[in-house]
Structure formats: structure tokens, C-alpha cells
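What follows is a structure written as C-alpha cells; I'll ask about it next.
All protein chains of the complex are present and in place, except for one that has been dropped.
Per-chain numbering from 1; labels A, B and C assigned in written order.
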Amino acid sequence: MSIAVLYGGNRPNGNTEMLTKLVIQGLPVEEIYLKDYVIEPIEDKRHAKEGFPEIQDDYNSIIDRILEHDILIFTTPIYWYSMTGIMKNFIDRWSQTLKDEKYPDFKKQMSQKRAFVIAVGGDTPRIKGLPMIQQFQHIFDFIGIRFDGYLIGEGNKPGEIAQDKNALAIAEQLRKQLQ
Amino acid sequence: MSIAVLYGGNRPNGNTEMLTKLVIQGLPVEEIYLKDYVIEPIEDKRHAKEGFPEIQDDYNSIIDRILEHDILIFTTPIYWYSMTGIMKNFIDRWSQTLKDEKYPDFKKQMSQKRAFVIAVGGDTPRIKGLPMIQQFQHIFDFIGIRFDGYLIGEGNKPGEIAQDKNALAIAEQLRKQLQ
Amino acid sequence: MSIAVLYGGNRPNGNTEMLTKLVIQGLPVEEIYLKDYVIEPIEDKRHAKEGFPEIQDDYNSIIDRILEHDILIFTTPIYWYSMTGIMKNFIDRWSQTLKDEKYPDFKKQMSQKRAFVIAVGGDTPRIKGLPMIQQFQHIFDFIGIRFDGYLIGEGNKPGEIAQDKNALAIAEQLRKQLQ
Partner (left out) sequence: MSIAVLYGGNRPNGNTEMLTKLVIQGLPVEEIYLKDYVIEPIEDKRHAKEGFPEIQDDYNSIIDRILEHDILIFTTPIYWYSMTGIMKNFIDRWSQTLKDEKYPDFKKQMSQKRAFVIAVGGDTPRIKGLPMIQQFQHIFDFIGIRFDGYLIGEGNKPGEIAQDKNALAIAEQLRKQLQ
């Protein structure tokens, strides 16, 4: 069982990253910090005659890396009650990959994976973060990934997540589940 | 009553734009296509000693423009069950503006505005687009904007929105409401 | 195309009923006011050896009536951000019917129907009523009914719904759709 972690945040050592590290400690994982790559927003050419243009950025290389793994962990701070724009731009591009001749089996390959979501927010995230969880469910349903669990933590200032005993308890469960 | 329209899509003459044009026809509006501007993703420095760095992109110029208006229409195709990454990156940056000395009254000014959301999606958007509507409510609650209404249309291929009589009927209501 | 309307409210001539009457005017419908019948809450015997007991109330007679129709309109005032307890008790009993030898084809018969939801609430129902809409989607998904549309109106005091032009416009669309 091989794991890729996709980080959506843009703060080093943020609460979301800290919580994720608790979940994956001791497990072999490939960690991908989306902020370190150039990922262009999708240009919607699904219905254009010419189709999608080839984009010269880092997006495909990340797709190549996640396709190697069985489990994908999407981990994002909750910015304005949803995933970060960085992570959203990454997912938006899946529409292009679904039409990309270089990835004829993209949906099939994705549908053999399982996903988890880890998110930390500062404003009652276990309530106001729920629409985001529902969106991830819709996203995973569409692409065919099985959504195996999520973990929402509460924290604002760096390090505050360590006070969220509820989140720490679930993190420990998740860690055991991933072993 | 002065209106700014923020377009989040990245397809010329898409369904969302067509539906929006029906709502604003005959009204004086300032239209802003976010895709035409460089908007960097936020780097979360809310808790950094040095604070947020000054970013050399088009973001502030758009803030300056929307602050001039009473009504903001956020109009976005539904990509993967949410607003586009382009629009999300724009909203994520509000966290920086809230701390920006050049905008000491940002929240106060925003809280005097009213907002509408127009969105079009292809996969049962009037159900699967609801988490996005709930997120806009949370966003507007936080910044203090009054959320005065939304319009969800269904369409996939260019022009299909013209078949969505339900959406057209509400568009007409919205147009009257905005006069 | 034959239509049954299930009223969940408990106020004569309430806003929800008024809005529903606009939708169904001129159409042949069977109207069922759930408040006029005795419907016991379900006693959960799904996993009991003895199974569900036969209940002597009006529930089965209502099931018999709705099974005759192609389209079901669930119309309920929004009490505390959800359908009324009266309507919920009716739907809860479906779990019994799914196990009832007298209704061996209940799920199959229901899955050939289409459903609409009409609801009116007083506290920003087009936002705070959305979880209820999502629940109806889950309910219809489980039983196999196609969810063809919903209409949320705003009103509190009797008659106020007549001021909700947005709701009236959609009611008119729905009426045409049902013809």
C-alpha cells in the first residue's frame, strides 16, 4: 500500500502540515507540496475543436507521481471555507487530463485508488468545513476514487493544532488504518 | 446602485457568461474577467513576524475597482463542484488585504455591499452545487457582505444554458431586482 | 402523467400550501394532507427476529395512494430547517414497507417515479433550507426516485409568499413542466 500526500497549503510548518505528519509518521509516503510547482489554471477547452493545448508547466509531472500510488491524501488548510486555490487549480486541471491522449486510462487508474482528506481551519471548521467535505465526495465520486475518511482539525496560529485533542485522536486512528 | 461583475471562468462566451449577460443586460456594470489578470495565490503570512510581503500583480487593482461598487456579482462556472481555482485564488487573497495597511477599512467597506452568485454546471448543479453556495454564504458572513441571491444554471456544451428555462426565469427576476 | 401531492404542514392555507396550489393549478392531482391521518413513528425492527409488527394506522393507505401516481410532490413548510416531523415520520416508515411482504415491489415501484420538493421557510430558506434539499436527494437516491426539481420560497406570516417573486417565477416554470 503506497501513499502520496498532496499538500495544498502555502505556509511552511502550518497546522495542516503538522496534523498530516502525525498521520503519516513511520509510513512510507511521497509528499508533494503543490505550492512548489507551477500549475496553470485550466483553460476550458473541453468543447473547443482544437482541444486542449499542451501546457508547459509542472502539472503532468505531479499526475505521473500520484498515479504510482494506491492512496492519495489531500491535505489543505481551509482558506475561506474551502480548499486552497492552489489545490483547486490542480484539481480543475483533471478535466484536461480526462481528455488527454497521453493519459487514456486516467479515470480508470484514479478509480482504483482510495482517498483521505485532512484539513485544518480556524473558524469552527467542523461545521463550516463540511461543504468542502461534500465537494470532495462529489469530486471523488466523479473520478471514481473511494473516499475512505477525513479529518478536520481546528487551529489558527502556528502550532495550535496540538491543542485539538479530538483531531489528534482521529489522526492516531487514521495512522493505524494506513499501516 | 452600482454593480461590479467578477467572472471566474476561463472560456470565452461560456454558459455562465451568457447567463450573466441576461441578468445584467441594460444595466450599467463594470465587468472584470479574472482570467485576464495575474493573481498570485496567497502566501499565508498572517502569523509571520514580517507580515505579508507586497505582491507585484494585478490583485490590488481589482480590489480597488470592486470597492467602488455597491453590488458584487460573483459569476463562475462550476468546476469540480466549486468555484474555479482562479476565483478561489482571488478570494484567498482577501486574507492579505484584511491585514494590509493600505486597506484599513477593507472589511467595513465590503460589509456595505450586497452580493449575488451566478453559477452554471453540467452535473446536476442545483444539487451538487449547493455546497459551493453554502461556502459563499460563509465567505460573505465573514467579510460582512449581505448575500442577496443566487442563480444556478445547468449546461455543459456552449449555449446549452439557453435550454434551462428555470434558470432563465430566475435570471429575469434578478435583472428586475437589480434595476 | 399522474401527480400526488404530499402536504407535510400543519397550518391550513399556509404559505407552502399557497405556493403549491400555484404549481398544480389546472392539473389533475391527488392531494394528501398528512396531518389528517394517523401515522405512527417507525419502531425499528429491521433486525428483529420477529420482524416489523403490523401497524393499525393510516400509513399503508397513503402508500397505496401514492403508488398509483407517476410524480410525487413533497411539499412542506420548513420547520427548524427541515421537513416537518409529520412528514419525517411518514418517510421513516418506508424502512418498514421495504421489508413488508405486502409490498414486495415497493422499491421498484418507487424507482419509476419522479419527485419534486416545494418548501417555504421564514429564515433565509434559500440558504438554510439547503441541507434539507440534500437530504431529499439522499432519500430519493436510496429509494431510486429521480429528483426532478425543487422550489424554495420565503415567507413567514400567512400570505407572505405572494411577495416572493423569485418563488412565483419558478412555480410558474414548474407548472408548465408538469403539464
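What we mean here is this: a contact is a pair of C-beta atoms (placed from the backbone, for glycine too) under 8 Å apart; a residue touches a chain by one contact, two chains touch by 3 or more.
Computed from a prediction, not measured in an experiment: that's the story for all the values here.
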| item | value |
| --- | --- |
| Touched by the hidden chain, restricted to displayed chains | A, C |
| Touching residues (missing chain, whole complex) on chain C | 9-11, 14, 35, 41-45, 47, 77, 79-86, 88-92, 94-95, 123, 128, 130-132, 134-135, 138-139, 142, 156-158 |
| Touch list for chain A against the chain that is not drawn | 126-127, 130, 133-134, 137, 147, 149-150, 165-166, 169-170, 172-173, 176-177 |
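Operating definition for what follows: only the chains that are shown with their structure count from here on.
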| item | value |
| --- | --- |
| Graph separation of chain A and chain C (steps between touching chains) | 2 |
| Classification of the chain B:chain C interface as same or different, half of numbers criterion | same |
| Rounded Å distance, chain A centre to chain B centre (Cα mean) | 24 |
| Multi-partner residues of chain A (each touching 2 or more other chains) | 134 |
